[in-house]
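The complex is shown incomplete by one protein chain, all other protein chains being positioned as in the whole.
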Amino acid sequence: MSVAEKGPIRLGMVGGGQGAFIGAVHRIAARIDGDFTLVAGALSSDPERARASGLDLGLDPERCYESFDEMAKAEADRDDGIEAVAIVTPNHMHYPAAKAFLESGIHVICDKPLTSTLEDAEALAALANASGKLFVLTHNYSGYPMIRQAREMVANGALGTIRLVQMEYVQDWLTEDLESSGQKQAAWRTDPARSGAGGCIGDIGTHAYQLGCFVSGLTSERVLADLTSFVPGRRVDDNVSVLLRFEGGAKGMLWASQVAPGNENALTLRVYGDKGGLEWHQENPNQLWFTPFGEPKRLLTRGGAGSTPAAERVTRIPAGHPEGYLEGFATIYSEAARAIRATRSQGKAPDSVIFPGIADGLSGMRFINACIRSSSSGGTWVEP
Amino acid sequence: MSVAEKGPIRLGMVGGGQGAFIGAVHRIAARIDGDFTLVAGALSSDPERARASGLDLGLDPERCYESFDEMAKAEADRDDGIEAVAIVTPNHMHYPAAKAFLESGIHVICDKPLTSTLEDAEALAALANASGKLFVLTHNYSGYPMIRQAREMVANGALGTIRLVQMEYVQDWLTEDLESSGQKQAAWRTDPARSGAGGCIGDIGTHAYQLGCFVSGLTSERVLADLTSFVPGRRVDDNVSVLLRFEGGAKGMLWASQVAPGNENALTLRVYGDKGGLEWHQENPNQLWFTPFGEPKRLLTRGGAGSTPAAERVTRIPAGHPEGYLEGFATIYSEAARAIRATRSQGKAPDSVIFPGIADGLSGMRFINACIRSSSSGGTWVEP
Amino acid sequence: MSVAEKGPIRLGMVGGGQGAFIGAVHRIAARIDGDFTLVAGALSSDPERARASGLDLGLDPERCYESFDEMAKAEADRDDGIEAVAIVTPNHMHYPAAKAFLESGIHVICDKPLTSTLEDAEALAALANASGKLFVLTHNYSGYPMIRQAREMVANGALGTIRLVQMEYVQDWLTEDLESSGQKQAAWRTDPARSGAGGCIGDIGTHAYQLGCFVSGLTSERVLADLTSFVPGRRVDDNVSVLLRFEGGAKGMLWASQVAPGNENALTLRVYGDKGGLEWHQENPNQLWFTPFGEPKRLLTRGGAGSTPAAERVTRIPAGHPEGYLEGFATIYSEAARAIRATRSQGKAPDSVIFPGIADGLSGMRFINACIRSSSSGGTWVEP
Partner (left out) sequence: MSVAEKGPIRLGMVGGGQGAFIGAVHRIAARIDGDFTLVAGALSSDPERARASGLDLGLDPERCYESFDEMAKAEADRDDGIEAVAIVTPNHMHYPAAKAFLESGIHVICDKPLTSTLEDAEALAALANASGKLFVLTHNYSGYPMIRQAREMVANGALGTIRLVQMEYVQDWLTEDLESSGQKQAAWRTDPARSGAGGCIGDIGTHAYQLGCFVSGLTSERVLADLTSFVPGRRVDDNVSVLLRFEGGAKGMLWASQVAPGNENALTLRVYGDKGGLEWHQENPNQLWFTPFGEPKRLLTRGGAGSTPAAERVTRIPAGHPEGYLEGFATIYSEAARAIRATRSQGKAPDSVIFPGIADGLSGMRFINACIRSSSSGGTWVEP
């Protein structure tokens, strides 16, 4: 697959210091295909931890910055400055950090959800669109080959007219009051000041929604949500039930939960049309179930018989050799690399390069916002 | 398990003649444990077909009746008359048929949903409660041993306080306009005059709802439904999305569909509490997934390690020898037999005998009615 | 499916009294399709228990016999005597019991393995072939619809030339020394005097072998076996590893075990040819995996898209409504009923009626005998 073209792209990182989860994931993802080399970081909002984390990772001490502002300015001034930055902070810092780098002419790869408020999201979208720089949002699940294949099959009509989009993202790690225990991940994700008004809806519901839209090619026109905080004292929702109506008459349901014991990371997508159906489970991501109506169900596999071009272009190894979460995540990075390289030479990325961007981020924030509005009003239909 | 006690119980049947599906299922179910013997029938609304169907089944010609009214009267007058009748007609005939037999002092085993209208249901409930006779509703899925075990585990607190009840019943056989082809099953099930105002919601949604309530022990206080007829020209709903709020704060979702290609009879139940979760799939009914929060997931099997008394008392054969749909259905019949025998001697059935009855039937009809009301009003919360 | 033709066939039973497992299974299987009615029995080798067991089942007291010899003679003399007998004793009694009934002109339905010794098997085969009566061996797994379909697909060339037949039958119930605890099933099955020289190989290995031959249509020419008794003090094998060479060059492996914790009744068959492969698991018997080489794997289901005539003729209910072990077993009985009725009118059963018979029983005994010979000689190739 992806191969370095005149050497790897110089990458910086904001957030992701000692004790972080997603930062380490981004670093492996950036490394798998050899397209990026991490050369600079402002890895924590705590200056001391930021520096220590950078040294841990073997960064040049002078490129271990104490703040992202400092980093954006300093790197923009270097001949060998970073070309792209990965923003992996809690949600509320996405906007100011992204702003600083876009304004310094540096491409942005940003974790989801886009921001912690819809206002920030709209401002960032305007900024990103005007900047001329790439904005890549790591809705990593859209990097899985079989998700690419599902999307392509829907687009090619294998399912006929889409009628139903059923989305689930179910976990159990917040079944109890983990945030009070001091667990870092739980603490910021359940803190509205850092996470945004949505808890489960923003953390994982938005992944499921993005996946459903990505694969079906549909846009939702109306949503009705029932958000619940089951754990006493929790300040954000930990369970989300949503009904959706899509353009053209398709319907959908979305269930996201962090309090369903026995579910680790059960992201599931089912799409049905008048000619066939698809089913995919993130925990076994190399498989895609496809049933043309009236025929036996088929088990499509990554790299196996029945693979489509969209899957094959993001596949690294043969069928039966499972690719996982990190490879799917890496595909977002390798697509970003292709886009960055194409931008250098042609000014923009070709259509064949597919990654979630600023529009998806804004759409996700509108979805979160609409679900919260709907639920707050007792469960009514609202426009996202 | 069940053994004949002074010989099998004499059974009659209304409906279920040549070409019917569910009538044949009832006959096998009644036979499996040897508790019933079919001796009379009014097997079709068409007199000629009724008689021919009875002769096919080897019934005594004089007990092949041309109408259920005739049968109720004649059998009530015989010394060797039927003790119970199985009503397996289209829904709109459940009420008049059940009325005739209850008034003749004959126990009733009736297919679901209870009736085709809520008015009929309420009238029938009043009648049944006053009759002193048994009324058994064949929500057959509640006969599966692992469903019995799930219910018992919930009741015993294995899941803690229930938070979530997720119900699905998904099929694909009505993906196209089958009713126009003359297929008998599709024709009556999509005809409001015979099926009732609900299509998918009444045919299968009500099964999922009954199962969710049966296992969780909860009653829903509010529902919000979005019913759709995807197939052009179809007169009833073929896809149903429902949000539920249960007493005590639990939430739920219910999805029922007959237009989701790749799903044959995918009835699924997932229940989650603050201490654990359960998951069950009808197409592999001998398994029940159980996760005590914080421990590995366990695969409980019918007859296997971890079986509970409620499962064992309705289990026929050892673990690994799958029991199926017919055995689950037969359990409703064997429970009915136990209840009938106990009624003879003690005047009523003991608490250990468990079967869906008139109250469940009325509750199901209220659920159907509420979903239709909710959906008709654009998707609002209503009381069932 | 099967329907009574001029009333059910009168059936007697030898063995299967109080506390027995397989006798109860035979009785349900005989009842499911309404083809048989149990009217006589010699249900235990203990006369008192034989009588009590018959009364329990509601048999006419005068047809509760104290020995099979008495029963064979008395029933042969009755105008309403039994037409067929089910023999469900421990293995060593199959031969004398079958002999008594065949000589009395009564059809025999016999549990497997055929006998406890090869000598008995050969004598019984000669007798059965000369008798003009039907001999049905309840290799029940060959009654499963998807096994019928697999056999038909192989015969029709869907797999091309068969190269590999992989058979497994794995249980765990004898992992410890259960026979010393007094458990009745374990006691006789591990007693060479009642079970025969083979333990696991005779009890379940022979089922796997029959299934492999039934589906592949192949006959084995050479086998090499390694039999082990893992549990100290056990007098028969509890684990069996076999290599097989079939006519025409196909190869196979067979693993049967009763000491593999985590396996309840894991009978598995995989068959591969130069054009495709099939895989089937008894614990989920309604599914059959089929892969035409170079195409995606397909999940064929009982009653679903892709069903073949051989499966449909033994299918009772629609796809997605699981049939189980008892229905598969019942199919052997309904095939027996068809054969008996055809024999009445035409003198023999039509080719379309498929059941394991005396030749299969003899072949199974030769297989058991060959495995024991091979293993005793240290693991050499022998002819079955």
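General remarks:
Every chain is named by a letter (A, B and C) in the order it is written, and numbering of its residues begins at 1.
The criterion applied here is as follows: a residue touches a chain if its C-beta (ideal position, glycine included) is under 8 Å from a C-beta of that chain, and two chains touch if they have at least 3 such contacts.
Small disclaimer: the values here were computed from a predicted structure and weren't measured.
Only one residue from B:55, B:155, B:193 or B:305 touches the chain missing from this view: B:305.
Considering the whole complex, the residue from C:149, C:257, C:301 or C:331 that touches the absent chain is C:257.
Considering the full assembly, C:164 is the residue among C:123, C:164 or C:342 that touches the omitted chain. Residues 3-4, 6-7, 21, 24-25, 27-28, 31-34, 56-58, 171, 263-266, 282-286, 301, 304, 316-327 are the ones on chain A that touch the missing chain. Where chain C meets the omitted chain, the residues involved are 159, 163-164, 166, 172, 175-176, 224, 226, 228, 230, 239, 241, 243, 245, 251, 253, 255, 257, 259-263, 270, 272-279, 289-293, 297, 378-381. On the side of chain B, the interface with the absent chain consists of residues 290, 294-301, 304-306, using the contact rule stated above.
Note that only the chains that are shown with their structure count from here on.
Rounded to a whole number, the gap between the C-alpha centres of chain A and chain C is 55 angstrom. With centres taken as mean Cα positions, chain B sits 43 Å from chain A. One inter-chain figure worth recording: chain B and chain C are separated by 34 Å, centre to centre, where each centre is the mean of the chain's CA atoms.
Residue positions 290, 297 of chain A are each in touch with at least two other chains.
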